[in-house]
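Okay, here's the structure, questions in a sec.
Removed: one protein chain of the complex. Kept in place: all other protein chains.
To keep things simple, chains are lettered A, B and C as they appear, and every chain counts its residues starting from 1.
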C-alpha cells in the first residue's frame, strides 16, 4: 500500500518534504530527535504498539468519532456537507490523538516526564490528560498572556496534575511557549519527552504527529464509504500548525478530493508568509523584512501561530493542497450558523473552515459538491470569549 | 425477553412502579400525557423509529461511548473499576440520549416546538442542541438564580437558537423551573412537547426517559462482556432525578450486580425524603412537616433536586437497588483524584459516585470487586466553580 | 347527595348564578374577614386556597399570595382552626395541591376539613386516575371532591370526570394557569360539553377577571369562580370592605 501512495508518504532521511522540514535544532537536542525518530519508527512498525495506541484511542479517547451529515447546513448552502466530529474526542479536540501516541511512546522510551507548549490550552489539557492516565509527570509552557486569557484551562491542567509554567519571554504567547519548551528540553532531554502539539518542529515531529493524526482521515474515508458518499469533492480543515488538516488530508491525499486548508488571515503562514526557519523546521513563516518572526493575530488562539507545518508548505508548493485564509469577521457568524442549524458549537478554530464553506458555496465550491469538513474541536472553551465579543459589539 | 425480565419492566397502566409514579397533573395536561404515552409506545415498537433514534445517537451524538478501565484508580482502591464514559457524549453528558429520543418523538407527533427545564444547564443545552438539529423551536426555563450562576450555559443555549426564560417564582431554582415549564406547557400543549430531563414527572416520562437512557446500560453490558468482565459486582451511578442511574441500571437489573445510586446529601430524596407528590409523580420527596417542598442544596447543580424518579423509589422499596448519599465535602477531592489518576475531569454530579467508591472501597465494597461506574458527564462546566471553591478555601 | 351539591343545585333551581370567590388562606392577618366580606357581597360559596410551595397550575398572582402566606406561617392546620371558629352562611371549598393532603394523611385530612366546616376540595393536580384513595377517604363524610374539565379534555374523559366530580364540575375556561384574562375563552364550549355529559352544576373559572366576563361566562355556566382578580386587590392592600364591594359588583353582573 505504501508503494502506491504518491502523496503524504514519509519524508526523506533528513525529514524533508521537498524543500521544507528538516531539523534545525541545537546540537544538544539532535540526539534526542534522532532517538525519537528511531523510537517512533520502531513503535510504528510494531503491531503491539499500534494495537495499544488504537486501543487507548477507542477505550479512553472515544474513537472512532462519528461523521455527521449536516443536513440543514447542506440545504442552506446547496452542498452535501459531512462533518468529522473531532469535537467529540476526549478533551474536546483532535489534539488527544497525538498525545495518546506520544505519551505511549514516552513510556516506551523509558522516559518519565513530558513537557508541552500550549496556546489557548487545548494541547496542554490534552497532554496533561494523557500524562495523568499514563502516570507521567507533565509540565506545560504557556505564554503569560495566554495564561491570563485562559485561566480556566490553566486550572484544568493543574487539576490533571500538570505544572503550568507561564512564559514571560518574547511576546509571551504560543511561539514563545515553544521556545521555552525547547529550552527546557535541552536541560532534561534524558528523562523527558517533548510532546509537541502539531505537525511542526524538527523532524520527526511533523511526520510523527501527522501519522498520529492520520487516524482522522482513515476513519473518515471508511465512514464516507459506509455512507456511500465515497470520495468527497472537497476535504476542508482549519490550519494552525496543521495537525488536524494533515490528519484528515492523509486519508484522501491519494484520491481525487481537493484538499483545502483554511488559515486565519492573521496567522496565514502560506498566504502571507515566506520560507524561513523557526522552531526547528524550514517552512512558511510570517516574518518581517529582517527575518524577525512576527506575532500572529487571530480571534482563535489555536490558529495564532506564525508558522505552519512543513508538509503543508510542500503540499502547497506542489499544488496537491490549496490554502486559503479567512479573516476574523465572519468567524462568529459561522459559529452561530453551525450552532443554530446543526446543534454543534464548533471551536473558533474549526469555525474558520465553516466560514470558508459559507463564503465559497456556489462560488469556489460548485453547488451540489460533497464536502468533508473536519470539525477539529468543540466550542465550549470559546463561549466566554464569544460572549464578550458579542457584548462588546452591541 | 420482556417476559424474562423481572425488574425495570414497564410500569402498570397508570404509570406506577409499585406505589410510586402515576400521573398527578392538571386535567389540561392529561390528554397530552396520554397522547405522549401512546406516541411513545407506538414509536418504541416501530423499528424505523428505533433505527432513526439509534442512528442519530451514533452519527450525531457519538454513541457508543466507551467503557474505560480505570487502571490507576483501581490500583489505588483495590478494586477493578470500569467507567462508562457518558462524558464523551455530545454536549458532555448522558442528557443527549434522552433529548434525541424526545425531539424525534416531537417531530413524529407533528409538534414544532419543545420546552424544557434546566438546573445547571446541561439538560437545557442538550435540548437546545437536539432542537437545533431538528429545526424545532426551543424554550428553556431556568431558575433566575441558576441563570446567574451559569451565565455561560445560558449563552450556549442562545447560541443554539433557544430562548432561555429566567424563572422568578419560588426559590428560582430547578424545581421552580419545572413548575414554570409545566405552566407553559398547559398553554401550548397543542404545538409543544415538554422535553423533561430526567426519569421524573408524570407517566409516561419516568418510563420513557428510562427507556431512552437504557442504551447506556445495554451498551455497557455488551462492552463488559467483550472485555470479559461479564456482570460486575457493583453498578454505581449518581442520582439527581435519576436518569443516568436508571439508564445504566437497566442493563443490569436482571443480573446479580448490586445497583447503587449515590445521592447528594443535600438532595437525598431517598435517604432523607418521604413519600410525597410533586411534579406529577408520587415518589420520595424532601419536604417539611407540613408537606411543603424543601429546596435541595448540593455543590452540584444537577443533583439539586428535592425529588427522585419514582422507579428509584420503587427499586429502593423492593430492595433491588440501594441508595446512599455523599455530602459536599469529599466531592472536590474525588474530582481531583479521578483527574490526576485517570485524565478524566468528571462532572461534579458524577464525582459523587467516585467519592462513594473512594469512601467505601475496602469497607462496603470488598477489595477485589469489579465496579461499573457511570461517568454521567464531564467536568468542564464545573471548572470555574471548583476553582472558586478552592480559592475560597485557601 | 353531599351538601355542596345540594346547595348549588338549590341556587340553580332558584335561578341564581353561583359566584365563588377565591381567597388565599393566611395571606393577610384579616384574611378571614375577607371571607366574611365575600359572603356579605353575595358569594354563593368561597374557595379557600391552602398555600403550597409548588403551585404548578397557578399564575404569578396566586403564586405570590401563596408564598406570602407560607412565609407568615400558614399551614393546613392553622387554616382549619381559623375557619372552624367561624359561622358562615355558605359552603367552603378548599383548593390546594395533593401533597398537602397526602402528607397530612388522607383520612386525617378529610376529617380535619369536615371539622373545619369545609365541604369540598379542588385539587388540580389530582387526576381522576389517581383520585380513588382521596375519594375513599372522603366517602363517609361531607367533603365533596370537585374535578376540572379542560378545553383539551376529550369527550370520553369528560364522561369519566363528571362521573367522579362531586358538588359541581369546574369548567376551565382556557388552557392556562390561574390569572386574569380578557375573554371568557373556551368557557361556553367546555360548559356545553360538561352539560352534555351530566346534570351537575357547572362553574366556569380561570381568567374570569371582571364582572363583565363573569356575566358573559354565566350565560352558559351555572356560575363562576373568581380568583386572581380578588387576590390581586388584596395583595395591593384591599380591605375586607373593598372585597365586599368587589364581590358585590360581580354579584350584580350575574343578576
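Going forward, contacts are C-beta pairs under 8 Å (C-beta built on N, C-alpha and C of every residue); 3 or more make two chains touch, one makes a residue touch a chain.
This structure is a prediction, so every number in the text was calculated from the model and none was measured.
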Partner chains on view for the chain not depicted: A
Omitted-chain contact residue, chosen from A:11, A:161, A:280 or A:346: A:280
Candidate in contact with the missing chain, chosen from A:55, A:230, A:291 or A:333: A:291
Which of A:57, A:160 or A:189 contacts the chain that the document leaves out: A:189
Contact footprint on chain A, counting only the chain that is left out: 14, 22-32, 169-170, 175-176, 179, 182-183, 186-190, 274-280, 282, 285, 287, 290-293
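Everything below uses one rule, namely that only the chains that are shown with their structure count from here on.
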Chain at the geometric heart of the assembly (C-alpha centres): B
Most distant chain from chain C, judged by the mean position of its C-alpha atoms: A
Centre distance in Å when chain A and chain C are each reduced to the mean of their C-alpha atoms: 67
